[in-house]
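Below are the structure tokens for one structure; questions will follow.
Of the protein chains in this complex, all but one are displayed in their positions.
Let's look at subunit A:
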Amino acid sequence: MSKEARPSWDSPMQFVLACVSYAVGLGNVWRFPYLCQMHGGGGFLIPYLLMLILEGIPLFCMELAIGQKMRLGSIGAWMAISPYLGGLGIASVVTSMYLCLYYNVINAWSFWYLFHSFQSVLPWAECPVDVNRTGYLEECEVASSTQYFFYRETLNISSSIDENGGLHMGQALCLLLAWIIVYLFIVRGVKSTGVVVYFTATFPYVVLFIYLIRGVTLHGAWNGVKYMFTPKLEQLANPQTWINAATQIFFSLGLGFGSLIAFSSYNHHNNDFEKQAVVVSLINSGTSVFASVVTFSIYGFKATFNYESCLERMRMLCLNSFDLSEESISVENVTAWISHLNITHPESFAAIASKIEHCSLEAELDTAVEGTGLAFIVYSEAIKNMPLSQLWSVLYFIMLLLLGMGSMLGNVTAIITPLADIKLLSHYLSSESINGLVCLLCLLLGLGFTSRSGNYWFTIFNEYAATLSLLFIVFIEVISVCYVYGLRRFERDIEDMLGHRPNWYWKVMWAVVSPLLLFSLFIFYIINYIQGGTPTYQAWDKDLGRSVVKEYPVYGQVFIALLLLSALSCVPLAALHSLCRRTQRGTQIRQHRHA
């Protein structure tokens, strides 16, 4: 019987690029700059880099080592470590499945925005006119044109999670396209993925560099960058800063999904994964800092633009109410004039007092946004004010797409690798068919996110599907490797692969520091959930033109609990199942012996 050799990467470079492409994702662009701003600017780098050394690099290296040694996907690898730990692999696959379902919806939105950038006037730059052509649509007036485009034209969002609507056909088409492209990238497994990652890992840096140059040359960009990098070291005393740094490192590297185990299972036995782990982790963190410089220069531009528009509006208000000549008030002395007019014409001033706004650059810079709001609303607002906005829009959404697609490669590989390892499946179906079926299933389930209330379900998945479960999974991973499999045995395996034993740094981190950190994060999350009371979400109110806080209905809360439990319970359930099978087999063998 001849065994078909396991497919492998064409070169170690492909593997490194695949890991970079997977780890460098949307979180580097839209979560890290937010955290930086919330937790003291430049000072946040201290806990961030410390956590990278304490938990990021060691855990990353550990997952690569497991995959490279076992040469199987997550389920097979954990079964090999211990027959009772198959559930850990299953939990990883389940979590990856949830992630795949909702992550590609973001790519669908990026496609939607990208295709809409090919117009002479960007559709989110202006409000659409109403029926009489006397003014703009009310919802757009109350909100802004970029918010209107995102909530109404892109999502067609309903006002609460209870109101389902039909599917948004444009979104459904874009989701279909996103899944077809993912299938194209993974259809031949590592062979096709290995070629694609040359592009998906490197091109985002090209775009980021172009945006860096564009960003720092924008008017007012320097305000944003200065604001971000001024360290507010008192934030370091806030425990939330350290917790956020730890969770950001953890989620940014994509640990626990099984993607890293899957990728490294295709490596040659002697590949130097230790060095590669350090390199990829450093690249990931470096990209976060790089992206936040770009984001903050864009923030600075937007804040300055809004501030100067505010001043201009106040100037017009004063000129029009007091019929002064246009040259008398300039943008610089508006505030002085306002106080002057308040003193000299108190009655007329009182009449317009309600319309006076207090223009503040600080207040504009303080509006920190993260997540889809940053990527699709704030950025597109800044882009529409740039010269040649269509070009910048296309570049930006291509970058978002590459980052998202690169991460999707890892997510889907985490599912198809364990499936391909199952002998029964690969006997009946070719790998192309298995991959196609996985993509089809994810597409059909993901269509639910394109309905009118889809964004609310998306938020549920985003916040609950892959947070607590991952912490639990990686914690069990570290404990199993160090104490069930045995740290000495693991050391010997690494020596076998690399030629030298891991030094004390790795051993201390794996055995003591990382498990402690993970356990405390896990406890913190649970306390947070319990203390937070009923979970709430932001619902878009079209009359007010902004989001309002609403509580999840009962079925929503039950769904959240199911999401969490379905991944967490895999570990104990599979262990129990394994135990039952062994005791059964044990009794069977004893029966045979007696017979």
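Simple rule for what comes next: a contact is a pair of C-beta atoms (placed from the backbone, for glycine too) under 8 Å apart; a residue touches a chain by one contact, two chains touch by 3 or more; residues count from 1.
By definition in this document, contacts and distances are computed from a predicted model.
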| item | value |
| --- | --- |
| Name under which UniProt lists the unshown chain, selected from "GH16586", "Small ribosomal subunit protein mS40", "Collectrin" or "Ribosome biogenesis protein BRX1 homolog 1-like isoform X1" | "Collectrin" |
| Hidden-chain contact residue, picked from the options A:142, A:210 or A:319 | A:319 |
| Residue among A:75, A:143, A:174 or A:517 that touches the chain left out of view | A:174 |
| Residue numbers in subunit A that touch the chain omitted from display | 1-3, 69-70, 79-83, 111-112, 114-116, 118-119, 128-129, 133-136, 170, 173-174, 176-177, 180-181, 183-184, 187-188, 192, 316, 319-320, 323-328, 432, 485 |
